[in-house]
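One protein chain is absent from this view; the other protein chains keep their places.
A, B and C label the chains in the order they appear, each numbered from 1.
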Amino acid sequence: MSASSDSELIISIRDVSKTFPGVRALDKVSIDVRKGSVHGIVGENGAGKSTLMKILSGVYQKDSGTIVFDGEQIEGTTPQQSMKRGLAIIYQELNLVSTMSVGENIFLGRFKEMKGMRGSHAKARELLDSIDCKVDTHKLVSQLSVSLKQMVEIAKALSFKSKLIIMDEPSSSLTAEEMAELTKIIRQLREQGISIIYISHKLDEIFEFCDTVTVMRDGHAIDTRPTLEFTRNDMITKMVGRAIENEYPPRPAKVGGTLMEVRSITTRKLKDVSFTLREGEILGFVGLVGAGRTEIVRAVFGADKARGHSVFIGGKRVPIRNPRDAKRAGFGLIPEDRKLQGLILPFSVETNISMASMDNFSRFGFIRRSLEKGIGERQVKALSVKTPSVRVPVGNLSGGNQQKCIVGRWLEIAPKIFIMDEPTKGIDVGAKYEIYLLMKRIAEDGGAIILISSELPEVLNMSNRVLTIFEGRITGEFDPAVTAVDRIMASALGMKEVPA
Amino acid sequence: MVQMKKILAIGLAMTVVGAFGIGAQAKVKAAFIVSNQANESQAFSAREFVKYGPSYGFNVSTFDAKGDTQVESEIVTNCIAQNFKVIFLNPNDIHAIVPALMKAKQAGLIVGMFSSYLQGADQKWSDFAASSDDLLGGQLAAQQFIKHFPNGATIVEIGGQAGHNAQIQRHDGFNGDKGIKGSNIKVLDFKACQQWATDQAQAIMEDDIVKYGNQIQGVFVHWDNGATGVIQAAKAAGLKNLYIVGVDGNKAGYVQVKSGDQAVSIAQDFTSMVKTSLQLAKDKLAGKTVPAFTVIPQIIYDKNTVNNYPTPEW
Amino acid sequence: MVLTLRSNPLVGILTKQKALPFILVMLVGMLFSKTRFYTPYNLLDMLNSSSILLILAFGVTLTIVAGGCDLSIGGILVVSGILSIKLQPVMGMWPAILCAIVFGLLIGFVNGFLVVHQKTEPFIITLGMGLLLTGVAQQLTDAHPLPSQISDFMMISNGTFYGLPNLVIITLVLFLLSAWLMRYTQFGRNLYAIGGDYEVARYSGINVIRTKWLAFVLSGGTAAFAGFLLSSKLNTGSAIYGDLTALVVNCGVVVGGTSFAGGIGGIPQSALGLLAFGMLDNVMNMLDITSYIQILLKGAVIVAIIWLDSFAQKRKREAI
Partner (left out) sequence: MSGIAKEGTLRSVADFMRSYLLVVLIAALVIGTAIFEPRFLSGMNLINLMRQFGPLIMVALGMTFVIMGGFIDLSVAGIINLVAVVTISLIQIVGQVPALILGLAIGAACGALNSAVILSSGALTQAEALFMTFGMSTVYSALALLYSHGSTMHFWDINKSKSLFQAIGAGKVGPVSISFLIFLALLALLWLFQTKTTEGRAIRLTGGNKIAAELVGIRIRRSIVVIYTLCGLMAGVGAIVLFSRITTAAPVIGAGFETNAILAVVVGGTTLKGGNGSVLRTVMGVLLIILMSNCLNLLGVSPYLQVVAKGAILVFAIWLDNRKQ
């Protein structure tokens, strides 16, 4: 632990513990953050990062230990009190009311202090200008892109004259370009003397701008050191408690002939999109959030209406008007938003797994329970889903295990073409690797995968081939094994001149 | 532009309806306001008003308060706005309608109460009333019991819609001085229904039978359709020779009395009530003095008399 | 064309105020009819007739914007109306009215406790509460209408002030007051935040429980206030006034454009929604449309407005 006197610390966390029924979420965690530094916290899901942050912000109360913020001991605080004290937090799930305007969101709950609507908007304008954000303060938050929402969040944090801003995985839905913007602002804030706690899964970011890093695991703060003293592998080993040889398995080796051809999909957001998919291939889609990646697969899958839409499988045109047609044609989909689009959280693991294969275990419209029972057990075992029983609500499982349930649901009907939209979002390193292995297995068993991910390394390392998508069009096709990353990025950003 | 055209088209369509609505009106504009046209006696009265109106020089429009006291008073003020000369009304609640009637009187309308009448000091807010006397209806029913059971009997009473004026009056008349008070007729149990609903009367009767069984010698039920339910309950329980008295004299009551399932129905004569109302309004318009309350006599349908009357139209 | 339509402020207003096009159609249509619709008496009478429902809607809007709803207002309306008359001989007119309103606030408090504190489904629990209160009203009056014996009482709702009916004035004042409350106060904006996103509002340091709870209390209070006004208007308290009131008012609020999902809408929308219903009744009576057809048309209008609104949203979602 670096030796620094108390007056240099913006926050000093000492021996903080927190127990939930049955789980010791935090066990005597101690972390010091110096004034004006960017302090990274890394750790797998369930390591206790989010719990710690919620204690700092006052959403949870700690069981024991002390927290000294800016020289003042904090006890029994509420979110509002901590914000007023100068401790702001930007949550992973963005903390804005989508039905209200930008200006009002920044001063949510402080309408009176701002002397009404006009005052709120004027002050909001000032704050947004200070971080070079041009968005109209009267615009509804629901109309903003994710990155703009993030800017609004930062403006909101600044509005409290925050001394410490905690960012909980801010980059999970940002594109590289937006990430660069965020990096710039983080540096700018640091120069203004504002301290930042930066929580992330993405080690690149940590190494790029964090001054100090704490690794957390199983409710313990394992190690805190200046970033420069860490190596990448070191950090990963500490996070998972074991050495992981590689972050990614090798790409599937055997790519066969054309399996599917998509010809000229056009929707409100897409312009004449055509591409092919080969047997045993992982095809990556690279592009900014909102570029149309998800829209393409939704249109192919029949979830969105499209004009001039034709899908050819094995050379034959297959009409796909809805997801049911797609399923029959041999598609499987892991949707972008696990909780909203993928799972029925209060329903059992078993029901969630058997959802897609009802036709397999029913006859004449009647369900045969004996057959269904096997399905849940089989997939849970095959994918080693960690669950006490197939009957517990799927909502009780961790993110990675939930995702495995969705994969298992489709494996049951053995789709030929697997669409995976952000399959590893919010999943910890260990579980990610398992998902990657699964993908490889599916491809090697003769299937094909369309992979969408905001994590560039993931797409590049997993895919046999990537398509870049910009503003609803396909702008390029690359072999990631031999192409430089910046060329692919340039194409995904819509640049005409692709650097050689 | 397209939207504007649509709006204009709809506007024009409504104009046609509007022009059609007012029609040619040589006759005096009169309105009949009923408390609830989903109630068959009132629906029938409304038809009779429209039918007989012209022969008394009136063009009668009917308005329906849909069972809502609040709507009732709104319709009265609406009638003032529409320049009606005469309003006949059968309100849900004779107290609650008074403030609206005050406005009607101030505006110079002729107000006639139909099948109801204002009480006490309120009477000055109407010009005339034509009604069966529900208090009397209750008394008549009581007298039937006293006549049929000279040595006394134990009976149950099943009321109409709780809070409805007719229900209150019939109950008070039945149990009051000229009713069974002081006689040997003993009411084992009285319950009013939530609505004038046959199934509710039947459910109450079924429970009463469980409770009192053969002790029940007779039933006073406030309306003939309710009696239908009572008859079903009695039949299902195998209770015979029940002396059932109902009020209304509508088709159900008429048939039930004829078949012997129901002993007596105290019949109201709505056709003559309508004619009397129209005549009174005509007289009042002509400047004559009219009586404040004209009682329309009730007819007693029983086994002997029922064949003297034609099948009621409602 | 599409662009000009979108940027047109008039179209903006029309999409926000869902009942407005419907009201305009009626107003224009009636220009061509030879009825006495456009007489000052009728226009005032229309407002006067709608006033009770409008006042109820102001309170309900608070709960709906906050992501709840209140179907107990029918029950509160009748019980407080009865209390404001029944207590008169005991304590005099004004204290009786005060008691009635306090009663409404109390029921609102209980509703708030159940919905906000105990997190019960508002739709079903307030429905049950309304049923309970209807029984209380019947018990209080023995199901007999209860006329007031104090002549001044009637004049509160039936009097006029410089030719304007008192009820219309009271409604206008309450309209301005509640619109101000929703738009220009911390409490009002907090309600929008809570309805828009409960968790976010909570993390933003808004006392969500207290604020939403207060919305229910105010809704109860407003319903009680409307109840006393109704009793004064009819000079009678009775258990049978409020049967469908709760559904009609909540429906009117939604028809106006205040979303059941919470966070969207407001007092002006609700006012127009209820006014559309009142105007429809008035117009149909003016045009001498028979009772059953009136019922049919009213149902059809409710379906049509909500259908059109949903359909517009669907078109937006599915636009290619």
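Everything below uses one rule, namely that contacts are C-beta pairs under 8 Å (C-beta built on N, C-alpha and C of every residue); 3 or more make two chains touch, one makes a residue touch a chain.
Note that the structure is predicted; figures quoted are calculated from it, not measured.
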Chains shown that the absent chain touches, full complex: A, B, C
Of A:Ile90, A:Ala303, A:Met420 or A:Leu456, the residue in touch with the unshown chain: A:Ala303
Full-complex contact with the absent chain, from B:Ala121, B:Val210 or B:Ala286: B:Val210
Touch criterion as defined above, residue of C:Leu132, C:Leu172 or C:Ile209 at the omitted chain: C:Leu132
Of A:Lys35, A:Arg225, A:Lys305 or A:Lys373, the one touching the omitted chain in the full complex: A:Lys373
Sites on chain C contacted by the missing partner chain, in the whole complex: 114, 118-121, 123-125, 127-136, 138-139, 142-143, 239, 247, 251, 254-255, 259-261, 291-293, 295-296, 298-303, 306-308, 310-311, 313-315, 317-318
Hidden partner chain, residues of chain A it touches: 301, 303, 322-324, 326-328, 333, 335, 340-347, 351, 355-356, 358-359, 362, 365-367, 373, 391, 409
Positions on chain B contacted by the hidden chain, ascending: 37-40, 42-44, 47, 162, 189, 191-195, 197-199, 202-204, 206-211, 213, 225, 228-229, 232, 235-237, 250-252, 255, 259, 314
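The rule is simple: only the chains that are shown with their structure count from here on.
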Chain whose Cα centroid lies at the greatest distance from that of chain B: A
Chain centroid nearest the full-protein CA centroid: C
Centroid spacing, where centroids are CA-atom means, of chain B and chain C in whole angstrom: 32
Inter-centroid spacing, chain B versus chain A (mean Cα positions, whole Å): 70
Approximate Å spacing (C-alpha centroids) for the pair chain A, chain C: 44
Contact set on chain C toward chain B in their complex: 21, 24-26, 28-36, 39, 41-42, 45, 48-49, 52, 138, 141, 143-147, 154, 157-158, 230, 233-236, 238-241, 243-244, 281-282, 285-292, 294-295
Contact set on chain C toward chain A in their complex: 183-186, 189-190, 192-193, 195-197, 200-206, 262-264, 318-320
Chain A to chain C touching residues, read off their complex: 57, 59, 78-81, 83-84, 91, 95-100, 104, 108-112, 116-117, 266-268, 304-307
